[in-house]
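One structure, as structure tokens, below. Some questions next.
Just one protein chain is left out here, and the rest sit where they should.
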Amino acid sequence: MNAHPDHESLVASDDGIAKGDLLMDVRNVSLSFGGVKAITDISFDVRKGEIRAIIGPNGAGKTSMLNVINGFYTPQVGTITFRGKERRAMKPHDAVRQGIARTFQNVALFKGMSTLDNIMAGRSVRMNRNIAWQMLWRGPALNEEIEHREKVEEIIDFLEIEHIRRTPVGKLPYGLQKRVELGRALAMEPSLLLLDEPMAGMNLEEKEDMSRFILDVNQQRGTTIALIEHDMGVVMDLSDRVVVLDYGKKIADGPPEEVKNSQAVIDAYLGVPH
Amino acid sequence: MEMLHSILVAPFADMAEAPDFFLQVVWEGLVSGVLYALIALGFVLIYKSSRIFNFAQGIMVVFAALTLVGLHENGVPALLAVPLTLVVMFFLAVGIERVVLRPLVNQPDIILFMATIGITLFLIGLGETIFGGANKIMITEQLGIPTGSWVLEPFGGFVSIEQRDMTAVVGAVLLVIALLLFLNKSKMGRAIRALGDDHQAALSVGISLSTIWVLVWFISGIIALATGIVWGARAGVSFALEVIALKALPVLMLGGLESVTGAIVGGLAIGILEKVFEIYWGQPLLGGNTEAWFAYMLALLVLLVRPQGLFGEKIIERV
Amino acid sequence: MFYRIAGQYKTSYHTDYALFPVKQDAWLLALILLFAFVVFPLTASDFMFRALLIPVLIYALAALGLNILTGYAGQLSLGTGAFMGVGAYACYKLITIFPDLNIIVAIALSGFFSAAAGVAFGLPSLRIKGFYLAIATLAAQFFLLWLFQKWAWLYNYNASGAIQVPNMQLFGVTVAGAQAPVLAQYFFVLIVVCVITMFAVNITRGRIGRTWKAVRDMDIAAELVGINLMKAKLSAFFVSSYIVGIAGALFVFMWRGAAEADLFDIQLSFRVLFIAIIGGLGSILGNYLGALLIVALPVLIGTVPAAFGLPISSAMVEHLNTMIIGALIIGFLIIEPHGLARFWALIREKLIIWPFPH
Partner (left out) sequence: MAQAHPLPDTFPKYLLRNAEMFGTRPAMRHKDRGIWQSWTWAEQRDQIRDFALGLTRLGLQKGDKVAIVGANRPRLYWAVCAVQSVGGIPLPVYADAVADELSYVLTHAGVRFAVVQDQEQVDKLQSFIERLTSLAAIIYDEPRGLRDYDKHMLHDFSDVQDMGRRAQSADAQLASRWESDIRNASGEDISIMLYTSGTTGRSKGVMLKAKNAVKAAQDTVAFDKLSETDSVLAYLPLAWVGDHYLNYAQGYVAGFCVACPESAQTVAQDLRELAPTFYFAPPRVFEGLLTSITIRMDDASALKQRIYRHFIDVARKHGEAILEGRKVPATARMSYALGEVLVYGPLKNVLGLSNIRVAYTAGEAIGADLFSFFRALGVNLKQLYGQTEAFLYVTCQKDGQVRSDTVGPPAPNVDIRISQDGEVQFRSPGMFSGYYLEDDKTADAMTPDGYVKTGDAGFFEKDGQLKIIDRAKDVGKLSNGALFAPKYIENMLKFFPNIKEAVAFGNGNDFASAFINIDLQAVGNWAERNNIAYASYQELAGHPLVYKMIAANVEDTNRRLAAEPMMAAAQIKRFLILHKELDADDGELTRTQKVRRAFVAERYAPLIEAVYDGSAEKFVDTEVTYEDGRKGRISATVKIVDTAVFDPAEPMQEAAE
């Protein structure tokens, strides 16, 4: 029985929001860890289908903001409206159910498993055959496994990582681990994909590949992307709109050219004393 | 209703009724608490310096006691047997570092934890083979530990304090003070604390891992010997001690794996509460012998409230 | 050398998910099963069954249960002995309350009691992790052990505090109790262990196995991938304790014949933990290899030197055995932290690419 390679399965599940409309609205979010103020009163919105970059010097609160969006941290103040539902506290795996997936700054893959299993883990939220079927394996459980395996094989083909399908991820070079992690996030068919410095520590060629993948995901699959990245060249090329954070506050928000020339951003990066 | 009364009211009534008996119970609890604290101290010292959860601390106590008594039985005078045992403990520390710890330097914590289980078994087997499995009597008199007891009459009642218990408490306090001074003030002490955070970092700063580890295991060997003597004096030297030494685990859970004060306070708390619960709740209501599980249940409840224990640092998950 | 991988290509995902993608492995298992179901029953002596074959299977099953919890789901447990006890006592009470209950049903049901206990003591795993979690299972171990001694209803109030297995028939053959022939008990245990192992293999292979491994490797990432940590951890405790409970029931009904409370003490927990460690955490095959080693060792130490003429007292055998196991654990952790299972995997890999080194 052949796997019928349908390329349409790669398109993100439609979440009932038209392209360009509001997908997520972050309003007055503040987050602190016992006195340390990581984020203070930040608001910005993300439109469906765009690549929204979040940039800022180290320690500006970028990753913390990402963790708030996908429910890992609960902000003390402020709310996040995602696909029309407003919420402040949300368990991470509920955020996933609503269609938020992410990659991590320093690769959080499951070291004990192979590339295929890591990406299949991204599908687990959509697989639900109960334990009885799993015990028998042949039958509904295996059919479900194969159904999701075909989706994962689409992603493996899309990210051109067929040659490392069975390799334990612990053995992979850094660049490939990042790609597997992107694969895992794509496997969750998110409507919002949070990328935390997808190109950190990559050489030029790997960066070009990753940019191509990100563009393909955004254009071909229509997945909205929130991108944290330091490499200005990449940010300017890829993103439609940019939010600039500094010391936990928002200092600029708008299209790349406009943000690039704003004095506040230049100061932040060149280090004017606060 | 009557059930509630016997749980919540009756025990406190008994305490008030016989304060001297209550004091006696608290004292007995305190003494066993000191022993738990000493063992826990050995754990903390090793965990603080090498991130190793040393399961073998309990058996080292037994092994030290056995060696001491074994040497004495073979004609070595008591006061000479103690330094000799310390030498044995030193070589044990060198052996453990060389054979077990050095090859496993960068392994994950779970692997090191299991290695200490391996050491535990090995030492049990070794001890039994050399000294035979039978129980032995601690040579308390020969070590000059007074064996008499004092009698006090607080609240017109009657409380007897064993002198050897008092020496145990005093000895423990001295040991703890010496340890704290050593850790915080001396050069070696700082190296031990630095090592705890990150093996590689410490290595890169030029702290030689192997000497520090030998030193740390030797110090916990000394503590083990002291504990062995005191414990042996109360309950005789036997391998059953190893299971009781497990009681140090809840102490660590309560006090946090890294803090010396946590180990002491935790040890005393568990010792006292355990005894009190046994006497006033365990025997009348639950058929006694609750000391077997009380410490673990207590530690479990505390952990549910504060996952990092009373004194541990707050665990922040960084992604 | 013996492996011929060439030509074994997969034309469908079904075959890709086969239990043995390489048929030589299937032949190897067939050979082992042939020995287990045919050769041993014909050749082994009663001593061999009682001292080696039955205990290896039961210990392997217990280690399999523990491995699912610690090896696959990463939740450390030191309470295996107690959960085996729950299985044993539950089974005993079931057959005393319903005397005509079929033994298979009794054993199967007793698993649920230990599973319930496992889940109860597994609840803390939602808040505490790593070593700290060991305390929860230690509490279970000591508390349940105390319960077995104190709660007389468990052993039907008989004076000795021990439970005695009555004679029980299955399809007309006495399988449990004093008169049960050792061969019947061996087959009973073998079939139960094979069935449960097959279920365990299927579960760890599929979605549930993956979620467990994800929780084991990095629970934060697992949660952010949409895995509900509570469901994953508790299911691991449930399945693990169920299997351990069954092993406990077999331990008493098919091997020991009788049991008193301190049979299920912390030493039993350690023993099963060593089997899982030396066998290889995170593997199914490892449990069998570990059990074989840990059970066979004392028998070897006892018989081999005697054969060479220097008799060793049974106490000395016990001491040497403990020492050697301790040394083995350390040795394995240094040479191959993933135990005998990884050893076999490396040998198999070498055979496949023989005569090349890489």
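Letters are used for the chains, namely A, B and C, taken in the order the chains are written, and counting of residues starts over at 1 for each.
The rule is short, and it goes like this: a contact is a pair of C-beta atoms (placed from the backbone, for glycine too) under 8 Å apart; a residue touches a chain by one contact, two chains touch by 3 or more.
Note that the structure is a prediction, hence the values are computed from the model and not measured.
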Practice item. Kindly name the visible chains that come into contact with the excluded chain. Key: A, C
Practice item. With the full complex in mind, choose from C:Ala6, C:Ala159 or C:Leu310 the residue touching the hidden chain. Key: C:Ala6
Check your understanding: For the full complex, which residue in A:Asn106, A:Gln220 or A:Gln263 touches the chain that was left out?
Key -> A:Gln220
Study note, to complete from the structure: The missing chain sits against subunit C at residues 1, 3-13, 15-16, 352-358
**Study point:** Where the missing chain touches subunit A, by residue
**Key:** 2-3, 5, 7, 116, 149-150, 153-154, 156-158, 162-163, 165, 216, 219-220
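In the analysis below, only the chains that are shown with their structure count from here on.
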Practice item. Report, in whole Å, the distance between the mean C-alpha point of subunit A and the mean C-alpha point of subunit B. Key: 49
Point to revise | Averaged-CA centre spacing for the pair subunit C and subunit B, given as whole angstrom | key: 32
Study note, to complete from the structure: Residue ranges of subunit C touching at least 2 other chains are 220-221, 224
Point to revise | Residues within subunit A bordering two or more other chains | key: 72, 104, 108
**Study point:** Footprint of subunit B on subunit C - complex, ascending
**Key:** 76, 124, 127-132, 134-136, 138-139, 142-143, 145-146, 149-150, 220-221, 224, 266, 270, 273-274, 277, 315-316, 318-330, 333-334, 337
Check your understanding: Can you list the subunit A residues touching subunit C in their complex?
Key -> 1-3, 70, 72, 91-93, 96-97, 101-102, 104, 108-113, 117, 120-122, 124-125, 127, 129, 131, 134-137, 141-142, 144-146, 149-150, 184, 188
Practice item. Using the touch definition up top, name the residues of subunit B that touch subunit C in the complex. Key: 53, 99-100, 103-104, 107, 109-111, 113-115, 117-126, 128-129, 133, 243, 246, 249-250, 253, 257, 286-287, 289-290, 292-293, 296-297, 299-300, 303-304, 307, 309, 317, 319
